Each structure stands twice: as C-alpha cells, then as structure tokens.
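One protein chain omitted, others in place.
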Amino acid sequence: MKKAAVFRLSMAHPGDLSELERLIASGRVRPTEVAAVIGKTEGNGGVNDFTRGYFTQTLMGLLSNHLGRPAERLIREIPCVLSGGTEGVMSPHYIVLCIGEHEGVPAQGPALAIGTAFSEPVPPENVGRRAHIDSVADAVRKAVAAAGIERPDVHFVQVKCPCVTVARAEAAIAAGKAPLTSDPNKSMAYARAAGAFGVALGLGEIKPDGFGDASLLSDFSIQSPRASISSGVEVESNEVIVLGNSPHWSGPLRIAYRPMGDALDIGAVVDVLSDLGIAAAPQVAVRDAARIAAVLVKCEPDRRGRIRGNRHTMLDDTDINAQRHVRGAVAGLVAGVIGDGRIFVSGGAEHQGPDGGGLIAVIASQEQGRA
Amino acid sequence: MKKAAVFRLSMAHPGDLSELERLIASGRVRPTEVAAVIGKTEGNGGVNDFTRGYFTQTLMGLLSNHLGRPAERLIREIPCVLSGGTEGVMSPHYIVLCIGEHEGVPAQGPALAIGTAFSEPVPPENVGRRAHIDSVADAVRKAVAAAGIERPDVHFVQVKCPCVTVARAEAAIAAGKAPLTSDPNKSMAYARAAGAFGVALGLGEIKPDGFGDASLLSDFSIQSPRASISSGVEVESNEVIVLGNSPHWSGPLRIAYRPMGDALDIGAVVDVLSDLGIAAAPQVAVRDAARIAAVLVKCEPDRRGRIRGNRHTMLDDTDINAQRHVRGAVAGLVAGVIGDGRIFVSGGAEHQGPDGGGLIAVIASQEQGRA
Amino acid sequence: MKKAAVFRLSMAHPGDLSELERLIASGRVRPTEVAAVIGKTEGNGGVNDFTRGYFTQTLMGLLSNHLGRPAERLIREIPCVLSGGTEGVMSPHYIVLCIGEHEGVPAQGPALAIGTAFSEPVPPENVGRRAHIDSVADAVRKAVAAAGIERPDVHFVQVKCPCVTVARAEAAIAAGKAPLTSDPNKSMAYARAAGAFGVALGLGEIKPDGFGDASLLSDFSIQSPRASISSGVEVESNEVIVLGNSPHWSGPLRIAYRPMGDALDIGAVVDVLSDLGIAAAPQVAVRDAARIAAVLVKCEPDRRGRIRGNRHTMLDDTDINAQRHVRGAVAGLVAGVIGDGRIFVSGGAEHQGPDGGGLIAVIASQEQGRA
Partner (left out) sequence: MKKAAVFRLSMAHPGDLSELERLIASGRVRPTEVAAVIGKTEGNGGVNDFTRGYFTQTLMGLLSNHLGRPAERLIREIPCVLSGGTEGVMSPHYIVLCIGEHEGVPAQGPALAIGTAFSEPVPPENVGRRAHIDSVADAVRKAVAAAGIERPDVHFVQVKCPCVTVARAEAAIAAGKAPLTSDPNKSMAYARAAGAFGVALGLGEIKPDGFGDASLLSDFSIQSPRASISSGVEVESNEVIVLGNSPHWSGPLRIAYRPMGDALDIGAVVDVLSDLGIAAAPQVAVRDAARIAAVLVKCEPDRRGRIRGNRHTMLDDTDINAQRHVRGAVAGLVAGVIGDGRIFVSGGAEHQGPDGGGLIAVIASQEQGRA
C-alpha cells in the first residue's frame, strides 16, 4: 500500500535547498521517493521571474547528485511547480511530495494520494489554444490513473504550463507560425486558461464540445474549482500534479478543497479547515496549525474592477502588477486565519474557481501533533 | 449637546469629491460642520505620492466654494489626513467627520466625540526630533480639550506630520541647518516616530523625561496603541484629530480600539468588533456591516524580517516598497473579516502599537441599520 | 502680425505653478495670451497617474483667477497636454505656449506658429476606432487653419486622447456598448494609435481609404513623423496643438523635427539641432542651450524585443512598465546631447515616427542669448 508524505520546508533564497538536503542526509526523505515539488519563491511572479528557474536548477542538481542520474532527465520526470511572489506576509517555502510504501498496519479510511504526469512540449503557436487544452487533459487523466484516485475524489490539480516570451513569439513568427499573442503577460493568462480548461476536461467537469478557443478568457462560467494553474517561461511541457484522497493509500494525511467566491471569502478558508476537523475561531490554534502540511490557494484581481460593489485599483496600477496585489491581499487573509505565512497563494485564477475568486486546498494530518 | 456624524464616501479618483458634493447639495452634510477628513487615496503612499495633495486641493476648493472663505485658510483649520496606497482589496474612500448639535432627546451613555488641532509649522531641521515631539504633544492636548474627552476615553489619535524631501533637505542644509536625514523615506519614518511619541506624551502614556531623541526608531518598547501617524510632503504643520467616547456628546456612534500584535493578529480585529457589539464568525453579517462607519488600521512590516518565526521578504524587496506590501496584506485580513474593502490601512506604524504589529480602531453605530 | 512666445518653467511638484504665477505677476505672461501648455509631470505615466489631473486642476484654477472665467470652461479651450513620468535625468517642467501680437518691425522669414483645437468628447466605445480617428483629423485640420500654417510647414502635432479605465469600460458594457478593450493599458495604446492615424489623416499624409480599424497597432508602416500622442484618463475630448513655421507669424522662434529610427538614434538629435543652427559636438554649448525653448520627443520600446539585433528586456519586465523604461533611456540620450534634463520625452510612440523609434522636435530662438 502506498503512502504519501509531505514536507513543508523554508528557504533562505531561491537557490537554498539546505533543508531538503538535511532531510535526505538524516534519512527522513529518500530521494527516490520524491514525486513532486510545489513552491513559492520570492520573485515577482511575472515573465521575468527567474527565481523559479534558479530553484529548479538547484533542486534538480541536488536530486541528480543523490540519484546519480542527469538533471536533464529528472526535470522531465519530477514536476517542480513554482509560483513566484511572496507578497506581504507570505514566507518563501516549498512542499516536497513523496510517495513511499506504508510500513506496518495501514490506517483506515482514504488517505492522501499523489499522481504526476508530463505532456509533450507545447509549441509557442499552440499556447492558449485547443491543442494546449487537450494536451493538459491527457496529462491529467494519466496522473489520475497513476494515483489510483476516483475522479470525484480528486481535490487539487496543479499544472504548470509554458507561455511565450517576446523572443519565443518572434521566433515562432519568423518560422511562419502565428502565436496567439506576443505579449508575455497576455500569453501567461491564456496559458493558465488553457490549463484550467484542460483540468476541467480531464476530470470530466466539461465536455469536449462544450467550448471553443473563443471561450478562453471570455466565458468565465466555465471553470474548475480544483484547478490551480501556473505558467512560466522556464517550462516547455505541461507538468501535472494530481492530489486527492484514495482508499488505496495509507497514512494520516487528507486533503480538502473549497471554491472561493471572491478575495474576501474568509468563509471558504474556515470551511476547508473544518472539512479536515480543524477549527479557526478566529485563528487556528498552534496545536492544530502543526497538523497542517500545505495550504494551496488561487486568486484573482476581479476583472470587473469591483469587489462587493466597491472599486478596487489593482487593474489600473502601472507600478504594481495586479497579480502581486491580489496575492498579497488574499495571503494576508488566509495567513491570518491559519496563523502562518507558509502558504502557497498564486494569482492568475482565470477559470480556476468562481470568476473573481479562486479556490483553497489544504492538506492536514488527522493525527494530533504532526503534519 | 454636540453630536458627531461620520460619512464614509467613495471616490472615482483622487480629485473626485462628487459624493460629498451630493451630500452637501441634499442638505445631509452642512459644510460648516465638517471638522476633519480622513481618507485613503490610490497613490503609492510614498514621498512622491501626489494623490494626497490633489485630493486636499479639491476638498478645500469645494469647501471654499460653499463656505465663501479662501482655501488657504481652510487648509489650516480642517485637518485632512490622507494615507496613500489602496493595495489589494482596499477601495479608495474618505471619511468625513462632522460636528453638529444634537436635536431632540440625547441618547444615553457616551458617544463618539471629535477634537482637532493644528501645530505651528515644523522646520525641516526639527523633523523627527524633540521639538517635533513637543509640537505634536501640545496639539494633541488642545484637541483632547476641544473635544471634551477624558484622556482614558481617547481611542484614536490621527496625526499628519511633515517630512523632508531631497529638495527641502538641500534647502535647509544650504541655510546652515542640519536635518536629521536627506533621505525622504527615512525622514517619513522619523516623522511618524516623532508623531507617535507626541501622542504618547500628549495622552500621558509616557513622561517627558522618559525618552530622548535617540529613542526614536530605536526603543520600540515606547509606543502608543492609540496613535496613528502619517507623514507626507504636502503638510508643514502637524495636523491632529482626536477621537474618543464622551458623555458630553450624543448620537448612536461609538469608537473602540485594540492593539495588533503582528500582521496576522486576526484576534484583534474580531475583538474590536466585539467591543462594539458586532460579531464576526468568521465574517461580519451584511446587516451589521452597515453599522460600521469607519475602520482605521496601522501596520508595519516586521523590521526583524520574520513573522512568527517565518521569514518574510517585504524589507528586501527593491521592486515594491515594504509599506505597500504590509498594507496590502493586513488590509486583506481586515477586509476579509469585515467583508468590505473601504478600510483605512496605513503603513509606517513605528511606535504605534506593538513592535511589528499596530492597531485597529472601528467606529460603529449602536443602532441597527445605520452607520 | 501674430507672435508666439514659449516659456519653459520648472515645478517643485505637480501642483506647483509658482513660476507661471510669477511671470504673470511681472507682466511677462499675459493670461489672455496663453494658448496651450505641454508638460512633463513626475507620475508613472500610466492609467493611475494623477499628477496630470492635479497639474491641470491647478493650472486652470490659476488661469481662472486671472481671467475671471470658470475653470470648467477654460479646460475646454486651452489644451493642457501632460505626459507623466520623469524617469532618470528628466526634470519636471512645463512649456507655456502664448500667442501675442508682434510689436515693432516683424523679423524676416517664417516664425513659430501655434494653433489649437478641441474635438467633441469621445465615448468609451469609440476609443481606438475609426470614429476616434476622424474626430482627431477634424480637430487637426481646424488647428492648422487657426494657426495659418501650410500643411508641409507643420512640424509637430501634439494630441491628448481619452482612454478607458476599467470603470469606464464596465459602465459602457453595462450600457450595452462594446469598448475595444477593458484593459486600460491596452486602451491607452489604441487611443494613441487612433491619434496618430488622425494626425496623418488631418495632415494629408494618408488617405481616408488607405487603412481600416485593423491597421491600428498592426500595420506599423502607417505612421506620421510629426504626430505626438498622449492618452490619459483625465480627458474626454481630443485636445490638439499644432506647431509649425509660418511667414504670417513673427519673432525669433523656429521649430524643426526629425524622425528617430530607434532608441539609439543620436543622429536624429544632432540633426534636428543642426536644422536650427545649433551644434552638438558632442554636447550643445551652454550659450546655445540657452536658445532652446522646448524639446519634444516620442519613443517606444521596440515591440520586436530587439534593438539593432540585441535583446532588450523592457517588454518582459513585470516590475517596471516598458514605457517608463524607454522614456528613461531616450531621455538619457537626448539630455546628454543637449546638456539639460528639461526635455519632454513621452512613450507610447505607436505609429508616431518609424516603428521602434519615434521623433524629436525642437523649438529654438534664432537669436543668441535667449529662448
């Protein structure tokens, strides 16, 4: 019987993996069991955020040393999904997802299950289009199958999609291709939309003929409350991590998720904790906070310019990117409820949860005193 | 018997006072009763934030038209304290504090009381020094006396202090003076510290011989949990607004405050609402939210680089000013509890509440259905 | 015979018009002769740059005081075209263009001539479309006629166009209209493109049937080397200022212009000065610099991501807006040649001069020792 383990580790800078190194040295983490990494680095989260590439290079170098296999291979096998931007109270950290074998008598009830998959590389001209969506959906199906989770028991699907830079777009155009856009920020948005449609399709939430290319960034009634999509210049394939609860897995960890209606939806935060048996009145007690292994949030500056009727200024700000604004605000709320800044809050929630909102997923132990 | 009224109004941009204009036109606000204005404009909150000056010019022009007195005079009589920066979910708005006469039978119990005062202009070389502190303390005492509040019943003192720009500092140096610093952001910090010491001194929280110039920005055990200080290039005098509850005032409004221990202190938010008879479980009900007239918060990026043991990145960020970071985060938390982005969250809480934290004050009606 | 006068004045902040006030007080500027103002304020130059509105409000208030006419009227009669953003070595300043009568014997040869015009308001749904272009072209023709300049002798046409904010776009959509975009930065770009097409059409550089709506921001072979377009939230009509040389005007001032091939085109800067009899080898001598009354530049971050074959990073930067980048760079170059930071360098040069470049116009006196 498989057993998932989750380690939440801090970093001093994007090239600092010393905490993982220590866990490996001590035998608590076996390098062969590392299935995926999700992290929050301290860049700007935009096209020119190189903290993601720096962390990834460092991680793959470390694993390469321990596994005796080339980093170029590992990077195509172990999803490393990073979101840049630790605005406000967020603390740079990464979550190491491990798949091991259960020793001893398995615990009863379903437990956290993990599945991963990689798609083929997505050419620049496909980014944000149907071929991109299908590519994500296929990878999601593969990851679900690998994990052995029933589709309704999938609680969170993290996808990292490639996008175009000005340089990539120029190269594609020079080669006679027609990328959707040459604007990198626009491309990141389309890539995230394609990822969300791909998750919805892969989980059977929408039908293949229920949408077209024009639905992306346009029909926001199409969404998946379990999709969390990042996009960045440092990947060429879609990388997929599926998390859910499965009776075929063992261990104390469980995952739950809730859609967030808007950036003020504190109710969703309290409810997802409640689903895992954790009270927040108003804040999670220190004892219970120790049970929390990961907090994963997607959010969005409401594109209509208002939140509950009041004008916000995120979209009109030329100085600070709107995604940085909303990440900082929603992280302030979630960290306040949990009492901990080590939370993964990622912007760009197009089609990921309700329009103007997003979603939250939490992994926690069902046992006292441990995550 | 005096009666305070508080109007919370939205603006479409920093020169938009059309909501106040409408209230005056309709007779709901009498221009002669406007005692002070506190607002949150959508600038960057730094030295080069001119949204404050723009709003102030517009406000004084409007009141000048209605009162038939020159704007240059009014600006020395009606404190207009603005904090720039509506990061994240905050919505640009302003709070008009009016002092009128109670008509009919006065309500029982103490009610919101308002007092204001202006100091003499503070020369650039005094900014952040003892003379600055004494100047603030005198103005605080005058405003408390004007309001007729007992000192323990003062719940919030807003001060706007002048600071130096590079140009002002150069001029002072050329005139043979020695300003504390030529760095405008540093000057703003010292000005805020001087304001906080001035409030503490004026309220009797500290003794005149209990500190020296070197205590500013250094001994953070000295603080006032009722002081909220802004500083900016657009004022030359200290402007003081004192808010408290007084048995000599009438009306449904009450004010309460709580210190905030750090940027995650959701408990303080829930407690201050509870002091006013408003529940947040986890969010204030829409019916109760309508009773809230003003939310005033000060906060601070913890200067030690950590929040509850976890590293934050606000102080090391060259792209986004640390005050913008923390305002966005704390506003996300407070707005999430209240369900409303029209909150005044101001950074730079040096000596205003606990080190690394700050404070929150709320004005609410004791009657259902109205603020 | 008419005579143009140009005053280049510095400001301490966007609400500081004390230098103009002094010139009026001394009689050097007659308020009735103020025809237009072009200025560079220290905002970010983006949608949320309110330094432009602040300056305009201050200017119109000042002129209203002197002319005894309401500011609301003046703002529809005197174009005040501001570009936000004094990146790098630029110094905040404004250029007051006055039209007076020549006294004494007129100088020989053509002299600087000024014409202005306002269009009707442009509804949000028209911004960036044919109706917008035609509206600009009409206003250009009116301004040229008013100045009495022959079309080939027009050297510079400054237009300020309205754009949409998120709020304006939402309002239009709610009213059943379809604005071109809800993205304010995108809207600003389309508005500038429409302005450039309007100038080209108004000057007869292009034919009415030589382009369509799809040509904007797409066919960059269509351009006017004499068009300088700004767009901003603070205007609702197109405001046009036409500058040229005319035999019907008198005085020592002349204007010249040159297209700039790219952001490194120092040759254009030297050439336009040479056209006015001013040498730069490599820098304009202090004596000659005193003859320069205004320097007006448009520039652009090359949208193809390269300058002379080398990659630039302006378009991929999430921290600093690309227009801020390019303004700072081109201003560094132009100010270095002229030896003075009081230059108007405006970004967003779509269809204004060569693709990836822009243009430069200079007004200088033909007499020694005065501008």
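For the reader, a short list of remarks on this structure follows.
We call the chains A, B and C, going by the order they appear; numbering starts again at 1 in every chain.
Keep in mind that, in the parts below, a residue touches a chain if its C-beta (ideal position, glycine included) is under 8 Å from a C-beta of that chain, and two chains touch if they have at least 3 such contacts.
This one's a predicted model, so the numbers in the text were calculated from it and none came from an experiment.
Checked against the full complex, the candidates C:G100, C:G148, C:P247 or C:G339 give a single residue touching the omitted chain, namely C:G339. Among C:S18, C:S64 or C:Q283, only C:Q283 touches the chain that is left out of the view.
Across the interface with the omitted chain, subunit A contributes residues 12-15, 42-43, 48, 50-51, 53-54, 57-58, 61, 167, 233, 319.
Remark: the residues of subunit B touching the chain excluded from display are 44-49, 165-167, 170, 182-185, 303-306, 311, 313, 315-319, 321, 324.
Residues of subunit C in contact with the chain left out of this view: 10, 12, 42, 44, 86-93, 263-267, 269-270, 280-283, 307-308, 310-314, 316-317, 319-320, 324-326, 328-333, 335-337, 339-342.
Note that only the chains that are shown with their structure count from here on.
The mean-CA centres of subunit A and subunit C are about 46 angstrom from one another, to the nearest whole unit. Counting partner chains per residue, subunit B shows two or more touched chains at residues 12, 42, 319.
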